[in-house]
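First comes the structure, then the notes that go with it.
Just one protein chain is left out here, and the rest sit where they should.
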Amino acid sequence: MPEFHLLPDAAAVSATGFDILWWYEVAVAIVMTTLIFAGVFFFAIKYRRRSETETPRTIEGSPLLEITWSVIPFVVMLTFFFWGAALYFHNQNPPADAMNIYVVAKQWMWKVQYPNGVREINELHVPVGRAVKLTMASEDVIHSFFVPAFRLKRDVVPGRYNEMWFTATKPGRYHLFCAEYCGTEHSGMIGWVTVMEKKDFENWLVSGGGEGSMASQGQKIFQQLGCSTCHLFDEQGRCPNLKGMYGSRVLLSDGRTVVADEAYIRESILDPNAKIVAGFQKDIMPTFQGQVSEEDILELTEYIKSLAETRGGMFTSEQTGPTTGGARGGSIANAGQGSLDTRGTSMTNQPPRAEANAQAQDASQPAAPKPAAPGGKR
Amino acid sequence: MSTELVDRVDSPVNYLNATSGWKSWLFTTDHKRIAVLYLISITVFFGLGGLFATLMRLELTTPQGDLFTSDTYNKLFTMHGIVMIFFFLIPSIPATLGNFLIPMMVGARDLAFPKINLLSWYLYIIGGIFALTAIVMGGVDTGWTFYTPYSTTYSNTFVMPAVVGVFIAGFSSILTGLNFIVTVHKMRAPGLTWGRLPLFVWSMYATSLIQVLGTPVVAITLALVGLERLFHVGIFDPAIGGDPILFQHMFWFYSHPAVYIMILPGMGVISELVGCFSRKRPFGYSFIAGSSLAIAVLGFLVWGHHMFVTGQSMYASMVFSFLSFLVAVPSAIKVFNWTATMYRGSVVYSTPMLYAFGFIGLFTIGGLTGLMLATLAVDVHVTRTYFVVAHFHYVMVGGMVFAYLGGLHFWWPKITGRMYPEAWARFAALVTFVGFNLTFGPQFMLGYLGMPRRYHAYAPEFQPLNVLSSAGASILAVGYAIPFIYFLWSLKYGEKAGNNPWGAKGLEWETTSPPPTFNFDHTPTVTGPAYDYDNREKEEGGEIG
Amino acid sequence: MNHKVVPVRTYLLIWAILICATFTTLGIAFLDLGPWNIVVALMIAFTKMSLVVLFFMHVKQQNNLTRLFVVAGFLFLGILIALAMSDYGTRNWLTPGRMW
Partner (left out) sequence: MADLDTTIEGHPPFLQHHFDDLHQQLDSSTLGMWVFLLTEIMFFGGMFGAYTIYRTMYPGAFASTSRYMEPVLGGINTAVLICSSLTMALAVRYAQIGKRKLIRIFLILTMIFGIAFIGVKFSEYYMHWKEHLVPWMDFQYPEHPEFFHQAQILFCFYFFMTGFHALHMFVGLGLLTWLLIKNERMSFGSEYYTPVEITGLYWHFVDIVWIFLFPLLYLIGANK
């Protein structure tokens, strides 16, 4: 039986940041509680009733005092707010070079898949010191991916992707819980997050691969579903050419542009007419709702991502990095075949914001001429 | 019980013995009798909810799920939540103390719409019967929040009767609020201006506004859940086009203000108690009154803080977080003012005052942990864990239930004409306070350690704190059982209370105990401000008032 | 507070305006004003509502209390829709790292 600890493990950068804020708030709370308790006790004892006939004088109140004890706590609260919001923003916004791992939740298990095809259930292996982004989907109800040691939690909502990222700092095994009630075996929907040294992780990852990379799985599905009859790569088909599509800006038939990210690909598979690429017909592609599982969609997404990279030359090249960066753009470098780490690892836990942004901007420049290009049919 | 009660009180004609027979109770339009009907019915539901809680705490003494199956446990916490929130906390103070006191406090013969008042009790009972049906048929396992798509598509339990029950009980709550609003506006005695109203009336008025504005939205939301569950058209089912997050928006639009429906009446009671047992007008009367209204309005702007980790837009989350801090300001004002009221007062430690001390302390803890939960980054870790469970129990049980018990002790002589045994009552208040802190204090730590709520079985390292919590719960149960016994006992053997055993100010103390059916022989006329304990004001020329 | 008896003429006038407004909305709906269609339709609806509330429901002669309750209803409805839309409207905003 594990020992009883009063403090939870802290095994990620986010946990350290959280704990500082947390103890600050706990300290404020203790000070305030003490003040109130002391006031109540002091007054209650000092001004206890000494005779049955005594009548204290009325004190009407004091607007100045009221303002004081409204404004001072509020200023303290503002520090809570800004600090908390800043940290939250940071935690919502994965760095551009984060390693991508896919999580599919279903009653009552966590299915994890790595781009190279390694699959796990109720286990997640991540390397130390590397930003990891989870793209999470649910096949049934709302679940919530909760790793106390990282102080992070994110709901996994059916019908959409939710993302979460972290940089683990301490090797070890940590609890993974489902934190949103999801039915009978909710409390059994638990697992372990294993944080490993980089070397160990690479070895583990290489040894684990089974049926080929996610992209190659996706390619199979792409053929099976007959996608390839319309989405041609060499010449113009009835549907947009998917090569180089991922991560680019796409001009839509109604004049809007969207970034072709995971969410867009997912939507286009399930609801093809929602966002039609400019120059193409509606109603040509049927919906694949009900024919593909969330996992299939993720594999197809990986496949489409890999197409983007092969077009840009070698998929290992840094420059083809995320076109618009950030959460949705995601990392494409580690997609496709082979090891995740072929392009070298970023040693810093989090790349400096400025650098990441610069990268994002660089990448978006070449992407700009691309809009609607996939088909070239205007 | 009620008819026996009539025989025992041999005082002159009062509302209890004016008429007799079960019909005179079930078809009464007297607000005081309806309050007693409510008192009995919510006690039944409180007992039921408490039973579920006891069973849960028993299960949680061991990390393995060994006492119940997971399905049973899930039903237990769901039914605990539904019963306690919709059938105990929401009607508790408004429907009992509020019903009993508001007409008297404003110097009226009854509420504005006595028949509607009776109707609201019947709606409550019908709603309760539906909820009980759901329990008897086999229970519900969705959690009291009915989150979609679990509740609409995946749960195989009796969701429909529970939803219908809550829907109907909602209308009971709306009608109570409507009645109070009109009564406070239109039925005040001559001379009773808004600035002279007791603070309890102010907070009940604010509560009523929330009931009237918020409850219809949850009604429509639950109707949509019912529709979706029956016909599966996809309103909340993402597989066929719906958006489950929309349910959460609509649900919390009511259910966050609903926590103010639960706590505001408690705050009103505490304002009365602190004033009376310090023999002093509450410090900053107008700020306490105004903060009630501020809480009622601001309370509608913060619901999104329940959804920080759902994938709600982070910009919306930021807005909601900021607004949540705003709503904390009026709550803080109240706590400071209560404390300041005792300054240079004449404080006496009667049982109701002990509960008020408990309330101030526990509500402070509940409120401060609420601030932590409103902090975006902190919420991400501790939301949906036992930290949240502890937080809202500190506010709802440590706050609201303490206020309810305090108020019940305070007005018990007025309601029944009898005193409760003071020594026992003080002892019970102490036991409750200790038991409560032992039960829910450890849960804060469990939450920080990362134990998710609604877990039937849990990781072994959480066991020590859970055992502590369960032990505390058994003490808490004793603390609740004692008042139950001596209140019943006092109906027959209690010392006869005079009209005003506490020397309190307020129109309700100027009539007999128990009051006559129409409360006052003559409509009272109010000439001074509320809580004029200090009669020097008048002697010195009455410059105030 | 006293309910004055309103002349029939006033009621008829309001009725005539309401009927005209209804057919105006209907007519405008068949024109293509782009996004303005719905704006115009709602503006006319608001006007119609105000007329009904003020004249048929006698709010014009009522005290401020009634007016306050009417306004409160729409205020809180506005809060519901506006704050819910603050989520839906900003979900697809770029995350801050990508804004610059």
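Letters A, B and C name the chains as they come in the text, with residue numbers starting at 1 for each one.
Note that in this section a contact is a pair of C-beta atoms (placed from the backbone, for glycine too) under 8 Å apart; a residue touches a chain by one contact, two chains touch by 3 or more.
Just so it is clear, the model here is predicted, and its values are computed rather than measured.
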Based on the whole assembly, the unshown chain contacts which displayed chains? A, B, C
Contacting the left-out chain: of B:63, B:216 or B:290, that is B:216
Over the whole complex, note the residues of chain A touching the chain we left out. 271-274, 282-283, 287, 289
State which residues belonging to chain C touch the missing partner chain. 1, 3, 5-6, 8, 11-12, 14-15, 18-19, 22-23, 25-26, 29-32, 37-38, 41-42, 44-45, 48-49, 52-53, 55-57, 65-66, 69-70, 72-74, 76-77, 80-81, 84-85, 88-89
Across the whole complex, the chain not displayed is touched by chain B residues 108-114, 174, 178-179, 181-182, 185-188, 190, 212-217, 219-221, 223-224, 227, 231-235, 240-243, 246, 250, 253, 518, 522-523
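Note that only the chains that are shown with their structure count from here on.
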Most widely separated chain from chain C, with each centre as the mean of CA atoms: A
Can you work out the whole-Å distance between the CA centroids of chain B and chain C? 36
Residues of chain A that touch two or more other chains sit at 89, 92
In chain B, what residues contact two or more other chains? 245, 314
Please output the residues of chain C touching chain B within their complex, sorted ascending. 65, 72-73, 76, 79-80, 83-84, 86-91, 93, 95
In the complex formed with chain C, which residues of chain B make contact? 185, 213, 217, 245-246, 249-250, 253, 300-301, 303-304, 307, 312-316, 319-320
Sites on chain A touched by chain B in the complex: 1-8, 17-18, 21-22, 25-26, 28-29, 32-33, 36-37, 39-40, 43-44, 47-50, 54-63, 65-66, 69-70, 73-74, 77-78, 80-81, 83-89, 91-92, 107, 140-142, 144, 146, 148-149, 151-155, 157-160, 162, 175, 177-188, 190, 289-290
